[in-house]
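Quick one: this structure, given as structure tokens, is what I'll be asking you about.
Omission of a single protein chain aside, the complex is shown with its protein chains in their original locations.
For chain A:
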Amino acid sequence: MLDCTPKEMKQRHGAVINPAKTCQPIGAMYAALGIHSCLPHSHGSQGCCSFHRMHLSRHFREPAMASTSSFTEGASVFGGGANLKTAIKNVFSIYNPAVMAIHTTCLTETIGDDIPSIIKSAEVPEGKLVIHANTPSYQGSHITGFSNMTKGMVAYIAETASPVKKEQANIIPGFVNPGDMREIKRIVKAMGIKFIMFPDTSGVMDAPMTGKFTMYPQGGATVAQIKDSGNSKITLALGRFASSDAADALTKKCQVPAAVLKTPIGIKATDALLLSLRRTFAQEVPAELEEERGQLVDIMTDTHFHFHGKTVAIFGDPDVVTGLTEFVLSLGMVPLHILTGTPGGAMGSAVGSFEDDINELLTQAGISANVKAGGDLFTLHQWIKNQPVDLIIGNTYGKYIARAEDIPLVRVGFPVLDRSVHSYLPVVGYRGAMRLIESISGALLERADRDAADEDFELVM
């Protein structure tokens, strides 16, 4: 279907062909849905908001509520201040959220609306909160938007009550599914540690069916919790791209020290999360988690020969791709092409970069591969044409390449638009790793069955 992709690679300057990322506001909208009783608000034209809600609805199969400033030509000439003020008034009188979380769009960024001063001059009802994040889409990606809104939560809500910190951790989970957030919470709970997770979309974007439509489902971090995050002993930022900015802001604003960890995908990154918790809170890892880890290692042993030496292409959001790369390496697979659409620090830059992180993992494993941040799927496709792989891991958009090149695809990341249940089940933690093994080995073995000649067709594999 996309076999019009030519094999020959040429330097490109302008065009993005088949993007591997999308724009900031959708990330900000998703993050805002992780506050309890919060209505995200898109300051711009209706179209953006409609696209973002549609895309979230498709991935999560849940209603994604958000209001819009509904820009018209006038607003884009004279500025959106009046629209936003009306919107603030209307949102609280019609939808009555506890928090309204405003993000900008390309349009409002370009005309330069000054959101903080508009908020200051608007009528916000007593006891209600309006927060904001600037999310110009001509920078970064949806991950940047998620990060910016999470940072906005800290800036507007977090507070220090006393210089003595409480025995509790802040967990910033990053742009992962509600199922992943639930799993991270289960792990931290099992460690016996008090914690605050924000944003937390579990219970919001995986809410149960009740026969009623509720604008604000049960889940999400409450304002009180986010406020209290300023009093925690540590912030664990899971995934540098999505979470470290908010953690930094919390360090600066409330002197909460931060540790930036990988998104806990796979055994190593999950170990790192548990070790970090154990070190900070002097808690022993409970038998329950030890047992899970033991089971995971058992499964890895039972199946290692399925994976060893198999080549794979991985694409998606930087934090998730980093976790997946580390995990497939631990299974003995050979990642040949690794790509994210999110731009992330140039090679060797001090901020740290996606490419540096991945190359470090690859060097340790003695593998050289194509690695790129800020790439698109056209590039990935060209790489695969030049150097085919046994498997692709990435979001739904990978299916075009998978079909064109006849390679199995395991769907992980955002968005997954053509399968269901994924957002309920974790890929993080030891349990998540088991699930990943099941899907990866399932895909490879299905393929082996399909391709086997009659005489090689096996019952037991």
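To be clear about the criterion, contacts are C-beta pairs under 8 Å (C-beta built on N, C-alpha and C of every residue); 3 or more make two chains touch, one makes a residue touch a chain; residues count from 1.
Just so it is clear, contacts and distances are computed from a predicted model.
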In UniProt, out of "Putative ABC transporter permease protein", "Nitrogen regulatory protein P-II 1", "Nitrogenase iron-molybdenum cofactor biosynthesis protein NifE" or "NADH-quinone oxidoreductase subunit K", the chain dropped from the view is recorded as "Nitrogenase iron-molybdenum cofactor biosynthesis protein NifE"
Only one of A:22, A:177, A:235 or A:340 touches the unshown chain, namely A:22
Cross-chain touch to the chain not pictured, restricted to A:70, A:168 or A:439, is A:70
Chain A positions in touch with the non-displayed chain are 1-2, 4, 6, 10, 12-19, 21-26, 39, 41, 44-55, 57-58, 60-73, 75-76, 83-84, 86-91, 93-96, 105-107, 110-111, 136-139, 141, 207, 209-216, 341, 397, 400
